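Just one protein chain is left out here, and the rest sit where they should.
As written, the chain order gives the labels A and B, with residue 1 at the start of each chain.
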Amino acid sequence: MIVEKIVEIKNISFFYGERQVLSNISISFAKQTISAITGASGSGKSTLLSTINRLWEEVGGARVEGRVKIWLEGQEIDVYERQISLPELRRKVGMVFQIPNPLPMSIYKNLTLPLKMAGIKNRDLQREKVESVLKDAFLWSEVEPRLHEDARNLSGGQQQRLCIARAMILEPEVLLLDEPTSSLDEGAVFEIENLLLSLKERCSLLMVSHDLAQVRRVADSAVELVAGSLQ
Amino acid sequence: MSGTLQVVFSGRRLLFLVTAGGVFVTLSILVFMIVLGLPLFTSNSFSLILTQDWAPDRGFFGIFPFICGTLAIVTLSLLLAFPLSLGNAVLIHLLLPPVAAKFLHRVVKMMTGIPTVIYGFVGIFLLVPFVREWFDSGSGMSILSAALLLALLISPTMILVFVESFAAIPKSQVRAVAALGGNLRQKLIYLYLPGAQNGILTGLLLATGRALGDTMIALMVAGNATAQPESLLDPVRTLTAHIALVMAADFDSIEFKTIFACGIILYLWTATLTLTLRFLPYGVLKSRLNRGLS
Partner (left out) sequence: MNRVYDCLLYFSAGICGLLLLGAVAGLTGFLLWHGLPVLGLELFFGSLKIGEIVDVIFLQQVVVDGLWPAVVGTCLLVLMALSTALPLGLGAGIYLAEYAGGKAKTLFSLTFDLLAGVPSIVIGLFGFSLTLYLHRQFSSLTPCLLISGLSLALLVLPYLVRTTQTALEDLPDSLRLTAAALGAEKSATIILVLLPQALPGIFSGVVLAIGRAAEDTAVIMLTGVVATAGIPRSLFDNYEALPFYIFYTASQFSDQHELQQGFGAALVLLIICVLLFTGAGLIRKKASYRLLYHSK
C-alpha cells in the first residue's frame, strides 16, 4: 500500500540562542491519520511541531535550519520558502495548544475571528459555520444558549473543544496538537480523544503527547524524540 | 494576496509617518524658539539677559529676577509638598483602615482633576487675603501664597507615585520584617523608605516638572513684580508668567524676544528632568505611571 504523505520534515535543526534544541531531524507523516510525537518533557516535541507552521518565529531569539514540505490541496509547498504567506499557511495548518487559549471575548467571537481574518465577512455564512463546527466538536448543545458569553467561563474541557472547533473552522488540512489533553481532567480527556478520532476523516492530525497510553488509544503511528533527536 | 500584503505594508508606513510627525513637531518646538530668539544670541549677549535685572526703561532686559522667582516658588512648594505627600502616602498604604485609606486615595485621585486655574481663582479670594492679614504684608500676593497653592497642585502626583512604589515592595519582604517583630516605624525606616527610594525620587522629579511648568497659579497669585525678591512675602514673577505677560508688547522689541529665552530655559529644564527620569531604574512603576499619572 502506498501511503500518501502530508508533511515531510527534512534535516531540521533548531537553535534557541546558543542552545541546540533539535538536531537534524527527518521524518514524514501520512495523510488522514493521527501521528503522535512522544518523548520526555524538554525533548523538543513542541518545538518540532512549531517548525511546521513556523510559529516559533513569533517569539524571537531562535533559528532554524532545514526544510519542511506540506502537501495542501495536492500541491507541494515548501514552508521555508521566502515568498510564502504565513497567515495563509497557518489557515491551512491549524494548531491547538497545551493550555486551552480562548481569546478574552465571547464564544461566538472566538469562532468568527478566524473567518473575519480570512476575509469571510458574510454574517449568515459565519453563523452557519459556527453552528456546524460546534456540532462537530460535540459542543453545540452545551454552548448554544450562551454563545455571547465570555469563552473563559467554560470548563477546561469545553474550552479545549472550543479551541479545536476554532482551529477547524477554516477547514485546515493539517491540525497540529501540542499536548491537547495534558491540562485536563480524565472525563474531558476522553471527550477530546473521541473528537480527535472523528476529525481524522477530514484532516491529518499531528499530536505531541507524553502519555503513552493515550498514544496507543488514538494514534495510528508514533515516533519518539529523545533530547532533540529521533529515536 | 499581494493586495493584503500591500495594505499591511502601507498601514505600517502610515503609522511610522504619524509617529515620526509627532517626533518632528516636538523637536521643532525647540527649534522655533531658538530661531525666534536668535537675535538675543547674536546681538545682545545672551549672558546679559540671564544675569541682568528687568528694567526696560533703563535698557535692562534681564530675566534673572524671574529665574530666581521661579526657583524660589518651586523650591518652597517642594519643601511643603514633600512631607505632606509622604505623610499621606504612609497614611494610605500603611496606617489607615481599608475604608478610610480608599477614601483618601479617591480624594487624592480626584485632586489630579482639579484645574489649575481654579487653584489660582480660589487662591486670590481665599488664600491671598489670609496671607495679607496674617503676615500683614503688602497685597498678600507673594512667593508664599503661590508656593502654598502649588504644593497643593503637585501633592497628588507625588502621593500617587509614592503609594504605587510602596505597593511595589514584595510582600515576602514585608512579612520577613514583620516576622522579626518590626513595628510600623521600623518597617517604614528599614523597608519602605529604602525600598521605595527610586519611586520617591520619581515622584519628586515629576512634581518638580509640574511645578516648574505651572503658569496660572504663579500668574494669578505670585504678584508678578519684576524686582528681585528678598523675602518669602515678596511678590515675584516666574518665567512662565513672564511669557504670558509680555505677549501684548511690540513684536520686534527686545522685551518681546526675552520670552523666547524664558521658553528655551523652561524647555531645557523640563527636558533635563525627563531625561533624568528616563534613566532612573524604576522598573515596575514605569508602566503604571504611563497609564495615568504623569
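Keep in mind that, in the parts below, contacts are C-beta pairs under 8 Å (C-beta built on N, C-alpha and C of every residue); 3 or more make two chains touch, one makes a residue touch a chain.
Just so you know, these numbers come straight off a predicted model, no measurement behind them.
Colleague: Using the whole complex, pick out the displayed chains that touch the missing one.
Modeller: Taking every chain of the complex into account, the missing one touches A, B.
Colleague: Have a look at B:Leu71, B:Leu84 or B:Ala178 and name the one touching the chain we're not showing.
Modeller: Residue touching the absent chain, from the options given: B:Leu84.
Colleague: For the full complex, which residue in A:Ile84, A:Ala118, A:Leu212 or A:Val226 touches the chain that was left out?
Modeller: A:Ala118
Colleague: Give the residue, chosen from B:Pro97, B:Pro115 or B:Gly181, that touches the chain omitted from the document.
Modeller: Hidden-chain contact among the options goes to B:Pro115.
Colleague: Counting contacts across the full complex, list the positions on subunit B that touch the omitted chain.
Modeller: That gives, for subunit B, the contact residues 4, 7-8, 11-12, 14-16, 18-23, 25-29, 32-33, 36, 83-88, 90-91, 95-96, 104, 107-122, 124-126, 152, 155, 183-185, 188, 209, 212-216, 219-220, 240, 243-244, 247, 251, 259-260, 263, 266-267, 270-271, 273-275, 277-278, 287, 290-292, 294.
Colleague: Extract the touching residues of subunit A with respect to the undisplayed chain.
Modeller: Given the touch definition above, subunit A has residues 53, 55, 58-59, 86-91, 94-95, 97, 101, 103-106, 108-109, 112-114, 116-118, 148-150, 166-167, 170 touching the missing chain.
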